[in-house]
Every structure is written in structure tokens, then in C-alpha cells.
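Reviewing the structure listed below.
Of the protein chains in this complex, all but one are displayed in their positions.
Take a look at chain A:
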Amino acid sequence: MDMNEIKEIFFQECEEQLAELESGLLKMNDGDRDPETVNAVFRAVHSIKGGAGAFGLDDLVAFAHVFETTLDCVRSNKLEPTQDVLKVMLKSADVLADLTNAARDGGSVDESRSRGLVKELEALANGELPSPSAEPPAPKAAAKAAPAAPAPAAKPTDDSGFQPIPFSFDDFGDEDGAETGLPAYEITFKPRHELYSKGNDATLLLRDLSRLGEMTIYCNMDELPGLEELDPEAAYFFWNITIKTDKGEDAIRTVFEFAEWDCDLTVKPVEEASAGVTGNEELPMVPVPFDLSILDETDAAEAVSAARSEDTAAAVAAAETASNVTQMAAAAARVEKKESAAAAAAAANAAAQNNAAGAGQTIRVDLDRVDRLINLVGELVINQAMLSQSVIENDTTGTSSINMGLEELQQLTREIQDSVMAIRAQPVKPVFQRMSRIVREIADMTGKSIRLITEGENTEVDKTVIDKLAEPLTHMIRNAVDHGIETPEKRAAAGKNTEGTVRLTAKHRSGRILIELADDGAGINREKVRQKAIDNDLIPADANLSDEEIDNLIFLPGFSTADKISDISGRGVGMDVVKRSIQALGGRINITSKPGHGSVFTMSLPLTLAVLDGMVVTVAGQTLVVPLTAIVETLQPEAAAIHSFGANHRLISIRNSFCPLVDVGRILNFRATQANPVEGVALLVESEGGGQRALMVDAIQGQRQVVIKSLEANYTHVPGIAAATILGDGRVALILDVDAVVGASRGHSLKAEMSLAAVG
């Protein structure tokens, strides 16, 4: 793995963290005060900062840092997360996302935006907080508060004072530091027993120190009591060290960096100290030269480490005071809410395991591999169908074990297929979350106050569908906020809440996913829409259209309701493009509007673009597949039920109502004249608009799961045909586009783009 790959992972992770951040902030906006929510939000920003720091992404780090500081204030209850505060934070989350994208794809973020937010964030953090710099830096304070009391070297032994000679005597090979010109330092190092309980080791520190230069060490055992008084967990030894090094005092202090708080340490340049350790004979102690070479001998090292753990064992045991136990219990309780402190410690491990299992273990898989698997399963389905067919053709007994095995195989294939599809299924949540940002942005730009409510975010759909959903949805949300919802003044005048509501809903309905976007705005101005369509020659001036048909005019190419093309909606994308991208997904879009009360866009999309359950039918000698989800029922028409209507139209009466009869073979130009309905089968289908049609086919072959192969990708778009598939016998069959056929039956040509096809 190289840096670029890690960077790639970092940006993937950023995306997840940003989603987490936004959803957390939105939850807080809805009044969620769960500390875990706040923590998760904090961690998201913190993680981004950490990774960004590692890659030297300074802009990102700088902004994340300010953001994090303010979030920390919320986390520590110094700042109340009011709606105003959260507004700033949500905007900051947007900027953080932009900065992340800029870091990944190049480009930059409008500095005035981030600078303004930095100021706001800082104001929030400072407004209710004492300045952080007021806190004393604890490590230094601790070091100063505990001066090295017993420092034996402090006693002067040479009254004359020693001045280092500022030139080199290298030629003499003299080892005296002062004479070689290297600065010398005197160090006293007196560990307290806590040092050992934190996994530090005096011998290791001394070893490290010895690497800086030539060193003389004396171990002072002066404080070692008699055996009877010996406390095995106390620290009695301390060390006097002289070192000659050109690395400087900072390097020496760095060695003791981790030990600083748990020892008494003095470091003095020799010229300041009035004595060297060599004069220690006069001190009332027994200096023992310390042999660092033991560290090079494994046995000795092990002995030391064994001694250390023995030493510290007791020390740590002692350190486990009541307060410590409480702290640990609290930590455990966070893992799983258990009241009993005693049980908590024991439960912590078990809870950990439970949580690990409950969180759902995941792996990341390359999408290509999943695609390959899906393709293979598709082939398996086709193969299984082929096998079934040849068994049926050859099997005369009808109850052979082959049949049973085949049935089982069919079931297994089905299960494998469902499982493989489930791999690709993902909740629509990320797309929905992105929409809340769009709403914020447009609301800001238009000076409107909008609330986005999302429902059914966990509804799962194939990843390919999700990916293609974002763009049309973004456009529709923009429209809803920009055109749909009125200004606060207008809303107030109309007696509505000044805050507009946009509701985004996802749900499953009969094997499809239904996405609804509803706003409580003014609804479609039908008169204006109609006039506009006439002006643009989209409809004749005398056209007699229902309300619903007028509403659906906005899907016509080149149609825009905005009087003036605004920055927000007028990006050269009309609703016709939205409609086309939805249709390209095998979906349908429809609008209903109520003047004064708002509009509802409904999108119905397939759950997957890979397979569908279909009814295999014969039409004029051709085999076609009709998606099962479209079929309400099938019936054998009787002569008495068929009624002629005009020259070319026929109706079928079903349970006292009339339904137009559509000859599929005729509409697809498979034959020149209409077939006799009594000789065929009628499939009662429902189009997205709700209207029913009876599709006439010659015969039904059966129901089958088919693998969808794109016709566009392999051939070209064929009006009335949604896609193709391969049947069990290896033949290609076309999959009927029911809505297109229903639309065509209304007199719209299949050859042109069927702009009004979705009109109910």
C-alpha cells in the first residue's frame, strides 16, 4: 500500500465522516441531546482533521480545528446547541465538505465563505468560554512544583568554579568532555513510583540518554531503607548523571519527555553547576556506577523487565483506588448501560463481544467484483431456465427425480440471486442527506426559510439506482425551493407558516421504490403553464387539457416556468431532462399539484437494474416479456365483453367498467391489422398515472425471472421496448415498456419522444 492508496482511503473515510457529521447535526437540530450524538459529530470532524494533518492538507486542518474547538464546547456543555448555533455548524459542515472535495479534486473554496464561518465559530467558542490560554500548562507547573529536593550534585565541591576551554583538544584524544569542547550537563533523575505504573522504565530512559553522548552514571541508593522497611512498590533509587553532548539540553529533556511528570528531574549545564559528580565522595551516600551494558544482554534485560513488572505490579494494584474503579466502571457503563459497578467490569468484555456482533461486521469489496458476481448469477439463471426447458421437453414421466432436483435448483438459484442483489442494495440515506444541504443552500440564496423532512431514509435500493438518483433529485429539490415555495412574506399573506416544508419520502411499493417529493408551496400556476406551452408552440391554443395534463406540461422539453432564468434553477436543465434520466433508469415520474397547497412529485423506480420477474408472452410469433409488476390480472376475453369504439378503438368490459383494449402486436407494428381479441389473452395493466389498459397478446408462455440486458447499450433505443433478455433456449426476447405502450395507445406516436406518456 502506498501513500496514494491511503489518501484514497482517507477521502472515502471523509465522505463517511461528513455524512455522519451532517446527520448528527440534523439530529441535534431536531432536539437530540444524546451525548453520543454530540460525540459522534465531534469525532467526525476530529477524524477528518487528523487524517488531513497527516497529508499536510493545511486548509482543511485549519478549518476543521476551529470547527472542532467549537464542537468541543458543545461536548463539554459550555455551549448550548441552539438552532442558531446549529445553523452555523451545518454551514460549517458544508464548507468542510467543500474543502475536502477541493483537497481531493483540486480547486479551491471561496475564502470569504470559510473565513466568515471561522469568525462565527470562534465567536461561539469564545462567547461563553474562558480563554483556553488562561489554563496553566500543567506539565511545566508540575515540574516546577516538584524541584529535585535531594539533588546531591547541588553541593559545591570545587570552589574555584570551572570554565570550559573554548577550543578543541581532539588531537589528544582526551575523553574529558570539558576538554574536548563538548558541553557537559549534570542531570539528576529521581523517578517516583508512578513512573513505573505507567509503563515507563528508568533503565530504558538511561539507555536512551546514553545515546546522546558520553555519559557517567551513578546510582544513588541513599534512600534505600533496610529490608524490614522496604516497600516493594516504592521507588528508592535515583541517578546522578554527567553527559557530554552537543545535542543540547532540549534533546536531553526530550528523552525524559514521557517521564517528566512522574519524576524529579534537573538538567544543568556544567558551567552553571558548581560541581561535577566526581566530587561525590564527600556526599553521605554510596554511589554505584550504573552499568548500561546490561541492556545489551538479553538475560539481564529480561531480569530487569521482570523486576520492573514485579515492582509495578504492586504499584498499580495500589493505584487502583476507589476513584479509579469508579472511572473504569463508568467507561464500562458507556459500553453497555449496566448499573452495577462491580458487574460492569466483568460485563465489559462480554458487552464488547456483543457489540462487535451487533454492529454488523462489514468488508469493503470492489464494485467490479460484485458486478461480475451479478453477471454470473444472471448467466446461472438463464442456464437454469435452459435446463428446465430441456427437461420439460424430454421428460415424459413428469415426476422424475430430475424434476425435483430441478425445482430445488430453481429455488437455490433464486436465493442466490436475491442474496447477490442484496449486496448491492443500499439505503437511500446518503442521497437524502445530500439533499438537506441543497435545501439549506437554496434557502439561503433565496432568503426563504425551509424545513426538509425526510422519511424512509433506510429504504434500500440497488446502488446503480442510488447513484443515478442524485442528479434528478437535486434538480427537483432546487425547483421545489426556488419555484415551489413562496417567499416568507407571501406565505404570511396567504396565512401559511412562514417556514416552508419540503418532504422527501422513500418507500417500497410492489417491487419498486417510490420516491415522493412534496412541498407546501403555491402549487403549479396552471394558467401560466398553459399559456407558456401555447406561446412555445408546445400545445395548440385550443387544446382541451385536464388539470393533471397541464401540470405534466412542465416535463416537456424547453419548458421553464420561471419568468426569468435564475441562478438556481436555470442551469440549462429542465424538467424534461429530469424525466429522461428517470426514464433511463426504468422509472416514471409524475406530478400532482393543488393550487395554494403545493405540489407532489412521485418517482417510481425499479429496485434493481439487473433482473425482473416477467410474464413471457407470444405476440405475432414473437416472444415478449411483460414486467410482472405492471400486470394486475390476466383474462380470456369473451366476445360479449368486447365493444367497438370508433373505427380503431375497442373496449373490454371488466366487472361493469370499460377498459381500452390495446393490441400489442399492432402497436409494435408486428402486424398490420388488429388481431381478434377472443383468440388471445388480455393482460390488465396499470400505468403509473393510475389508468388501466388491457394489453392483448396471443398467448402466455409462463412466468419467469429474466436477466435484463440493456438494448441501448448493445443495439439502440427501440420505442415501446424497455430492454432485452436471453431466454432458456438461448433466444433473445424483448421486454415490453408497458407505460410507453399505454401512452402510445392514447394516440401519441411511439416513434417520437413520449413527453406526455406519464399523464394518467
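Heads up, the rule we're going with is that a contact is a pair of C-beta atoms (placed from the backbone, for glycine too) under 8 Å apart; a residue touches a chain by one contact, two chains touch by 3 or more; residues count from 1.
Throughout what follows, contacts and distances are computed from a predicted model.
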Hidden chain of the complex, named as in its UniProt record, picked from "Response regulator", "ABC transporter substrate-binding protein", "Sulfate adenylyltransferase subunit 2" or "Biotin-dependent carboxyltransferase family protein": "Response regulator"
Of A:Asp34, A:Asp110 or A:Glu257, the residue in touch with the unshown chain: A:Glu257
Contact residue for the chain not shown (choose from A:Asn29, A:Ser47 or A:Gln705): A:Ser47
Contact set of chain A toward the excluded chain (per top definition): 1, 5-6, 9-10, 12-13, 39-40, 42-43, 46-47, 49-51, 53-54, 56, 61, 132, 135-139, 196-201, 203-205, 208, 255, 257-258, 261-262, 295, 301, 304-305, 308-309, 312-313, 316, 320, 324, 327-328, 330-332, 334-335, 345, 348-349, 351-353, 355-356
